[in-house]
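A protein chain is absent from this complex, but the other protein chains hold their places.
We just call them A and B in the order they show up, numbering each chain from 1.
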Amino acid sequence: MARVFETEPAAYFTVASLLLRWLKNKSREAAGVAAPLLGCSPHKDGRRRKRHACRCPWQFNCPQKIRQNPSSSAGQRFPLSDVIEAQQFDRDLLGRIFDVAGVMEDLEKDTDAHNILKGLAGEVLTTENAREFSSAAKGETLEDTIRTVEGYSDIIVLRHFKSGAAKQAAAAATIPVINAGDGPGQHPTQALLDVYTIQREIGRLDDIKVGLVGDLANGRTVRSLAYLLGKYHGVKLFFVAPDVVKMKDDIKDYLTSKDVEWEETSDLMDVASKCDVVYQTRIQRERFSDRTDLYAEARGKFIVDKHTMSRLQSHAVVLHPLPRLDEITVDVDSDPCAAYFRQAKNGLYIRMALLKLLLKVRCRRAFKS
Amino acid sequence: MARVFETEPAAYFTVASLLLRWLKNKSREAAGVAAPLLGCSPHKDGRRRKRHACRCPWQFNCPQKIRQNPSSSAGQRFPLSDVIEAQQFDRDLLGRIFDVAGVMEDLEKDTDAHNILKGLAGEVLTTENAREFSSAAKGETLEDTIRTVEGYSDIIVLRHFKSGAAKQAAAAATIPVINAGDGPGQHPTQALLDVYTIQREIGRLDDIKVGLVGDLANGRTVRSLAYLLGKYHGVKLFFVAPDVVKMKDDIKDYLTSKDVEWEETSDLMDVASKCDVVYQTRIQRERFSDRTDLYAEARGKFIVDKHTMSRLQSHAVVLHPLPRLDEITVDVDSDPCAAYFRQAKNGLYIRMALLKLLLKVRCRRAFKS
Partner (left out) sequence: MARVFETEPAAYFTVASLLLRWLKNKSREAAGVAAPLLGCSPHKDGRRRKRHACRCPWQFNCPQKIRQNPSSSAGQRFPLSDVIEAQQFDRDLLGRIFDVAGVMEDLEKDTDAHNILKGLAGEVLTTENAREFSSAAKGETLEDTIRTVEGYSDIIVLRHFKSGAAKQAAAAATIPVINAGDGPGQHPTQALLDVYTIQREIGRLDDIKVGLVGDLANGRTVRSLAYLLGKYHGVKLFFVAPDVVKMKDDIKDYLTSKDVEWEETSDLMDVASKCDVVYQTRIQRERFSDRTDLYAEARGKFIVDKHTMSRLQSHAVVLHPLPRLDEITVDVDSDPCAAYFRQAKNGLYIRMALLKLLLKVRCRRAFKS
């Protein structure tokens, strides 16, 4: 509990705000009040349509469409009460989350909304507060901490050093728990924003070629991404990793069982020219303990630079979970195919969507009881 | 100053929000606008009455009643301008705080309100900001820190390692100061939520039997609780403590002077069967320095487990200030008589009430000047 939000606090922070506005807005709609934020006023519609037109083609998650017939997702109840691991998601669920993420993006892009919303953060319990709560120093169990914290919050976003802590917290909590990474364990929100980014950038998740590069043995993100891509059709994966950190068999076997083609190679150039997505990752020093020689060798092996970019197809993109060291050279950042900062921003929309969907569940409960 | 909110930030955080809404709501009432939050709309009234009916019987702090004739507390000015120590409270003052706490609970339970309110936190200066302010490292005095901080806040909630720091801060501040615990000193808000919990759970504070168990020599909370119970009639206290951490004479003498019956015993089972409230506390390791043998002996001596619970009268409850180690076994948590998590939640309402009452004072001032 001591490290809630450790890597993406502002994301959740802002997310909470936007979500809040969303909920208020909903109630205002219910009250028969016009909902400018959702673009009902002609003026706003105009602005949004313009923005919308000049944006990369939406697929199934066009906010306009959703607003016109929100049935799709609004219809059924969101089936999850916690977000703990990538295994919870199938392609339908991902689609529904993407729908909401699209609306959230649209909502966040509204300048007026933006100004107003940013101020409303705080709905989600922040690191600091959580840290204070964790009386771990005094020997309190995670369960007790959660049961105390939930008295003051709507939802718990947990980042914890211990693998399995999120599951443990969800079991103890009566409010939704989102796993923001539990040690070497899962980090589902990163996995979701990765697939959402591919959807937004490439326009589809079926029939794509993805190259996973770097530390495939220890990288949580590549493992989760490979897992989620297993839910789609006609996916082909290329594993480009130094020998010491190759993709492990559990994922390979899973992919095979899902009829996902995969191939190991050390020819990054060839992969760059073939793939829709090149997903680069950092070689993590801490994995090599004192074998600095192995680290140095692994780290320098596969670098994405201008030369690599030149091989990409025009529609292809390079992703990276960040932070990056030198596995992508800085001179690449300005290339439109370098999508890793857009990817980071997408984290905002995905988390907004999760908060909205999870809290919606909870509000229903509250109203029922 | 470096540790404002250390143990209960979220409490104050949310509290600030709810309070904020409360104030805004008040002004809306003044402006002759309907105040749905206070249940004026039939629908809400309905919902609230339902919730209210199925809640344990309110005593003098029924929110409905207060809303119907708010004269009671609204009438006179709240006499305190700071909350520093338990000695500031008598039973009338406690009654008024409980009244407001009841309304706050009702307010916080409103789902719509809840969603909207959570977003408004930030009115109270949080740990982090406070920490930054404490230029203690550069040798700044607490007085200077307070005089700088008060320029940016409505109220200061101070947690400090130094006994007496709260009094010192209150002397320097022109805005209200709430003592959230100053080292071995007082922790009045914990004491208030303890008596409030007894009132809510048992329905009265007069004519009750309370067993205080564990570290009675060093535990701030049991000492303050004993003190406050001295304000009520027909109270009997049982002290159940290992020899090394027995209740000290100052409290015993005070109770005697107040005609409060008290008795020392080591028969926890007998106490459990007689008492309305069993207040268990943690044996604090840090109090034993290197005498780990004494610690081990003291720690294992009085445990509340299923066996103990079986002896309780059906209306009795077990309280604990938390965090707890093994002095209450986990298998007891599900027992309806285990009230310690409800107790923690009550901290929210008591602090809301204090903030409201203290800020009300201040607003008046502001309007006068």
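Here is the rule we use: a contact is a pair of C-beta atoms (placed from the backbone, for glycine too) under 8 Å apart; a residue touches a chain by one contact, two chains touch by 3 or more.
Small disclaimer: the values here were computed from a predicted structure and weren't measured.
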Revision key, fill the gap. Touching the hidden chain, out of A:Lys167, A:Lys246 or A:Lys345, is A:Lys345
Revision key, fill the gap. Given A:Arg91, A:Arg204 or A:Arg324, the correct residue touching the omitted chain is A:Arg324
Revision key, fill the gap. Across B:Thr148, B:Asn218 or B:Ser273, the one contacting the chain not displayed is B:Thr148
Study note, to complete from the structure: Touch rule applied to chain A and the missing chain gives residues 5-11, 13-14, 17, 111-112, 114-116, 118-122, 126-128, 282, 322-325, 330, 333, 341, 344-345, 348
Exercise for review: Spell out the interface residues on chain B facing the chain that's missing from view.
Suggested key: 16-17, 20, 23-24, 27, 120-123, 125, 128-130, 132-133, 135, 138-141, 143-145, 147-149, 151-154, 359, 363, 366-367
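Everything below uses one rule, namely that only the chains that are shown with their structure count from here on.
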Exercise for review: Rotation angle, chain A onto chain B: superpose the C-alpha atoms of these two copies and give the value as a multiple of 5 degrees.
Suggested key: 120
